[in-house]
Each structure stands twice: as structure tokens, then as C-alpha cells.
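Only a single protein chain was left out; the remaining protein chains are all shown in position.
== chain A ==
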Amino acid sequence: MRDGADPAAPMLEVEDLAKHFDVSRPLLHRLLSGEGRRILRAVDGVSFAIPKGTTLSLVGESGCGKSTVARLVVGLYTPTRGRVRFAGHDLHEARADAAQRRRMQMIFQDPYASLNPRWRVRDIIAEPIRAFGLVKGRAAERERVAELLTHVGLSPLDGEKYPHEFSGGQRQRISIARALSSSPEFLVCDEPTSALDVSVQAQILNLMKALQRELGLTYLFISHNLAVVRQVSDRVGVMYLGRLVELAPAETLFTAPRHPYTRALLDAVPDLGMTGRQRVPVGGEVPSPIAPPPGCAFHPRCPLADARCRAERPALLPAGEAVVACHAVEEGRDGAARREPAGALAPDAA
């Protein structure tokens, strides 16, 4: 392992990653009003790994830090603490090396802001090809762009047009084509479908899944849409106020959620087949990440919170196939049986 890279290493390894933003008011203002620095803990100690060829999704409410994680792992932000390893390399070194940088790409949320309005589509898609010098000559570049456009379901002729001539879904296809043009292995998708119509969402998700199968891509998928996450993920991480509260295989998370926050999120999903079901809405607001509550950050909204939850921050501990950060789950007072199918309890009742 001369270059320190392990071929069996996960595509991405994140360890105790944190990003704090200084949102203090100007110095003079602070001195006059006597207030201290204000530090926003957007991400505060997140660890996970993504094996090659799989999809990890991060879900959570607005402001829970999931987009910040996405930007940290491609190097758009510098972490305050913790480290990121990309295919066995330290991220900082990987970013400095074009051969490694080429292997990671990002797809963005807003298809209207992610394409330069002054550039022709063929130039947008060719940008990574030119930046990394992947093909020689203009003809070969044109050919590669045409191939990419076809790959994402557009016509090679569309390359001559400008982004404003396309719909949101088509623009997202162009974004994907641009991301694929450097032949990456790892794609960070920051809410790639949340700005799209439901029908178009499905097309884009199917395209992304097909590409994953075909090219063996690894995805870090950021979303707040649980239905979308269930469709694409191998594993799902639930984030709350800058921390992971539960990390589990997708099916486990959706059929047997453990953390009270995960349960509350799933309970809030509108479901046509289960009308009349008792719903317990998540009460209250997300606390400010500038002044997070002591102990477990979720305790002000948690139905299971007790004195320990208010004082001691829970660690991520294994619970079945999942890892969960919850004192109630650890102590077994989360009423896990509540989620068992009704039939299993029937003989007892009879």
C-alpha cells in the first residue's frame, strides 16, 4: 500500500466530522452590546462509511446539517473537526490530486441554479472533460458529450441549446451528464429531486438507479423525502441537529424504526392505505443549532424523555441491525413491541 490506499476500503469514510460556522455579529457590535461569539454547530460529530457501489441516504428536517455534510465530503467546506477519507486517501490529499478529484462529483438541488445560464449545454457537460483533460481533440470531446447526453435520455442535438430552453427534469439530466462526464465513482446528490414534479422525480431516480447498476456508482444521497429515500437507499442515516440519531439498513429503518425521532418522521408521512391510523405529530420546533439543548438534542420534543435524556448526550450504540443514539432504546423502555404486527399479539388477547 505505497500510496496508502486500500482497494477494499470503503468509498467514503467519515469520522467524527464537524462543521461550525461563526455567525457572530461584527466585533464592534459585540463589544457594545456585550454579547459573546455565536457558533452555529451545523454538523457536530458525524461518523459513517459508504461501501463501494452502495447508497447511503441522509434524511432529516431542514437545517439538520445534511447538506453541510454533503458539501464537507466533496471539500467545498473545510471541516472544523474530524476527518474524511475518500477511497482510502485523506480527503485533503485526494482533493489536491486531479486523478482522485475526478472520481468524485456532485449533483445539486436547484436545476435552475446549477447550470451556468450563459453556457451552451455541450460546454457545460464538457467542462469536467476539459478540466481533467480526459479526451484529446474537439471531435472526440463532441462525441463524448453526445454519448453522455444520450446516456441520460437527451438528444445529442440538445448540446447546442442553452439551459433556459429546458424543463426542470431535463436540466437535472444535464446536471447528471455533467457529473458523469469525468467518469466518477462517487456521486454526492444534494436533494437532486426535491425541486421536481413527482412524475419527473421518479424518472430521475430511475435514471440514477440504472446508472448505479451500470457503472457501479457509489452515492451519498441527501433528501428530506422519505419515499424517495426508501426507493434508492441501501442504508439510511437520520440526522437531527447536526448529529446522526439512527443509522440502519433501509428496510429495517422503514419497517422497524427505533429512535423516537425516526418513528415520528415516519408517522408524519401521509399514507393513503392507512387512513384513520393514530398519528403522533412531532411537537414543537427544531431547537436552534446555535444553542442546542443539553443532553439529547431531541429531548424537548421526545415523548420518552426522562432526567437522563436531559443531562447526558446519548452515544450511537448497536440495536439490532441498526445503530441508535437513544437512552430509551438502550434501556429498553422504548416499547419496541409497539411496532410488532397486530397478529403476533392476538393469541394472548384471546
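Definition applied: a residue touches a chain if its C-beta (ideal position, glycine included) is under 8 Å from a C-beta of that chain, and two chains touch if they have at least 3 such contacts; residues count from 1.
The definition used in the following text is that contacts and distances are computed from a predicted model.
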| item | value |
| --- | --- |
| Protein name (UniProt record) of the chain left out of view, among "Alginate O-acetyltransferase complex protein AlgI", "ABC transporter permease", "Monovalent cation/H+ antiporter subunit D" or "Chemical-damaging agent resistance protein C" | "ABC transporter permease" |
| Among A:Thr55, A:Ser182, A:Thr218 or A:Thr262, the residue in touch with the chain that has been omitted | A:Ser182 |
| Sole residue of A:Thr55, A:Gln109, A:Gln170 or A:Thr193 that reaches the chain not shown, by the stated touch rule | A:Gln109 |
| Candidates A:His20, A:Arg95, A:Lys161 or A:Arg310 - the one touching the absent chain | A:Arg95 |
| Hidden partner chain, touching residue among A:Val74, A:Ala264 or A:Val286 | A:Val74 |
| Chain A residues touching the omitted chain (full complex) | 71, 74-76, 95, 98, 101, 104-106, 108-110, 113-118, 124, 127-128, 131-132, 175, 178, 182 |
